[in-house]
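Yeah, one chain of the complex is gone here, protein chain that is, but the others are all in their spots.
The letters A, B and C name the chains in turn, as written, and every chain counts its residues from 1.
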Amino acid sequence: MSHFYRLVVSCPDRLGIVARVSNFIAGHGGSITEANQHSDLASGRFFMRYEILADSIGMSKETLCEAFAPVAREFEMDWALRDTRQKRRVVLMVSRESHCLVDLLYRWTAGELDCEIAAVISNHDDMRKMVEWHGIPYHHVPVSADDKSAAFAEVERLVEASEADSIVLARYMQILPPDLCERYSGRVINIHHSFLPSFAGAKPYHQAYQRGVKLIGATCHYVTEELDAGPIIEQDIHRVSHCHTPDDLVRFGRDVEKTVLARGLRWHLEDRVLIHDNKTVVFA
Amino acid sequence: MSHFYRLVVSCPDRLGIVARVSNFIAGHGGSITEANQHSDLASGRFFMRYEILADSIGMSKETLCEAFAPVAREFEMDWALRDTRQKRRVVLMVSRESHCLVDLLYRWTAGELDCEIAAVISNHDDMRKMVEWHGIPYHHVPVSADDKSAAFAEVERLVEASEADSIVLARYMQILPPDLCERYSGRVINIHHSFLPSFAGAKPYHQAYQRGVKLIGATCHYVTEELDAGPIIEQDIHRVSHCHTPDDLVRFGRDVEKTVLARGLRWHLEDRVLIHDNKTVVFA
Amino acid sequence: MSHFYRLVVSCPDRLGIVARVSNFIAGHGGSITEANQHSDLASGRFFMRYEILADSIGMSKETLCEAFAPVAREFEMDWALRDTRQKRRVVLMVSRESHCLVDLLYRWTAGELDCEIAAVISNHDDMRKMVEWHGIPYHHVPVSADDKSAAFAEVERLVEASEADSIVLARYMQILPPDLCERYSGRVINIHHSFLPSFAGAKPYHQAYQRGVKLIGATCHYVTEELDAGPIIEQDIHRVSHCHTPDDLVRFGRDVEKTVLARGLRWHLEDRVLIHDNKTVVFA
Partner (left out) sequence: MSHFYRLVVSCPDRLGIVARVSNFIAGHGGSITEANQHSDLASGRFFMRYEILADSIGMSKETLCEAFAPVAREFEMDWALRDTRQKRRVVLMVSRESHCLVDLLYRWTAGELDCEIAAVISNHDDMRKMVEWHGIPYHHVPVSADDKSAAFAEVERLVEASEADSIVLARYMQILPPDLCERYSGRVINIHHSFLPSFAGAKPYHQAYQRGVKLIGATCHYVTEELDAGPIIEQDIHRVSHCHTPDDLVRFGRDVEKTVLARGLRWHLEDRVLIHDNKTVVFA
């Protein structure tokens, strides 16, 4: 199967970026299979993502990076080049609600998520059997309310040992410590079960029920130190009415959560999400 | 054309309400064309709405009300009976943005809104020509930032003089004084240009842009003293992306606002919205 | 846990049905927890569904049925009364695509589908391990293109032996023989991977791609003799664009299919779907 080089760039917007980059690629015979660009007029920043058929370029990723470095310097680019053969390694974290985890595992099995799942970490032991059935290591790290630091030290150790590149909080109901958030900045994805910024924090469906909203939602976002306030990747909603109890909201919400998380994660894995300030550019 | 009696009831839930009411109606030969019920388990309250073919009951509205009064007392009902021949009289209030007003006038002309439009009141004179073209009185009541009380005294006088039953804030960018809100409690409808409770207050689309949400929305709600916090009647959303500027959000938002307001107002006019605490039951 | 009697009625519309039925229930002390009615003006037919707290009525289901029979006769009702303790027994049929099956099994495990899954029947052996892991019998019945009758005789035998009440075609890519459709009339649910009546028959996503539609969909419907033409229970859609290949459509479609099928099946299991002519009344 063919593999690709994905070039992702963010830089100050100015004349000739596309010309320079597309020339560079064409000059090496690179065949572009997908190209996305965005000029953000408010911030004066330019974003691009190119997917290049690797075989069309007679170069290793490393050589290509070296060749591209001068272009990148010239335009002050934040940039990355990925070879799709090197799959991202993902750690999934989960508490008691299994719907997101089960959904991600199914999509992974079905080939919808191009990554390796390095491990599942949970503060409960409930899903061990199901996870291990998929051939994935399961780590039970209980988090006691009194002393969370020991637990998170263990989590950090496990994440590191698994050589994970990204972390997915698939309804992990604990708050990650700031240093872990920072070390994996832009690579920790959370699903929050409300239409943010409404109903941040605990029990969002009950908050939504209390307020009498007519739509509930879910939000997939990158985790930052401030709770439920990181860059939003994707959101969706489900219609509700006076007929529905908080339990119904929770049930509808499950479907929205898992769809939104799966979409967000897929885009992350395909290098389609670029972060700028506290917002995202998503080349979906 | 046939007219209807609409019976709308809210009362403590207990055994035999439906039996008692439907017996009463059947006993007078009443033909029910639409019936809705809802038992709210959390509050223990029961809601119902019956639409009865008026000609099937050989009684005036007044006689029917007298006959029903004992049933209502027995079950401690909040209730109302309306004859659809007596159209509600509505005052529309508007500032500079015309899209909601134009939309409501069009729907009214097309027969989608069963009411009389008693008047349009605006703090600007911009839409006079268009409104008067529809044969509707237009009142320009400027609101000066220094002294709003004189303006609102005039607004109250005009609303009263128009014998209005309901008030629609169709993007009226002023805050109604509390006593007016209270006098028309449950009969002042506002359209807020965000997905409440997110982005209450001023410039919601700019707030939404700043936060980087992926869906924007609009909320139709009854006005209470607390700003943008009254019972929600209807909400809807529109998908946005990093490509869209605040101006795009405003443009998309116009379509959502007018649709959501029109839906909410129609339900209000058809007695489909029952308020309980700070929430609504909508028999849509 | 409390159980319920569900009364589902369809009859010619006339005066006093609700009064008669609600009187009957109230007369036996029955506490109604949910009530739905619909008068179809075009056909002159009336539909109702009452959910009654079983403990509030001091009667077995059988006694209650006997007591109700005269009322039913008086109004020429098609009717059924179910005790929610007697769960429906469902047979799932599947070919090679597993997404709907996996989704239904997960929802069933999570308590979203109130039924017993009597068996899974497939013309392939691929999903045996996964199904048996859930403790559900798996029957592999190959269907040869030359002689399908032997296979379907075996299918019928298995369905009968499982004492199934309903059959779900969860992407079973074979056409059921007419006599089986008829024997289980109104109890065989199919998911078709298009927005019917568009793209009936084979390869609907490829048909949709060819036609260049901007939305793809899925349809949950009861199976009748005519292919993909039975009463529709539920439909939903997903937005697509020129960017998407037929494979993308298939992938998006999986999410729509499983959601639509799960919703339709849940409503069927909760006796919320009433069939009339070739259409459904869904008290969702």
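Methods note: a residue touches a chain if its C-beta (ideal position, glycine included) is under 8 Å from a C-beta of that chain, and two chains touch if they have at least 3 such contacts.
Note that the structure is a prediction, hence the values are computed from the model and not measured.
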Where does the absent chain make contact, in terms of the chains shown? A, B, C
Looking at the full complex, which residue from A:7, A:25 or A:143 touches the chain that isn't shown here? A:25
Options C:30, C:217 or C:253, residue touching the unrepresented chain: C:217
Residues of chain B (touch criterion as defined above) contacting the omitted chain: 98-99, 102, 106, 110, 112, 133, 251, 254-255, 259
Just the residue numbers, please: which parts of chain A touch the chain that's not shown? 15-16, 18-20, 22-23, 25-27, 29, 31-35, 37, 39, 41, 56
If the hidden chain were put back, which residues of chain C would touch it? 38, 40-42, 195-199, 211-215, 217, 231-237, 241-243, 245, 278-282, 284
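The rule is short, and it goes like this: only the chains that are shown with their structure count from here on.
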Drawing the touching chains as a network, do you get a line, a ring, a star, a complete graph or other? complete
Euclidean distance of C-alpha centroids - chain A vs chain C, Å: 36
CA centroids of chain A and chain B: separation to the nearest Å works out as 42
Specify, in ascending order, the residues of chain B that touch 2 or more different other chains. 41
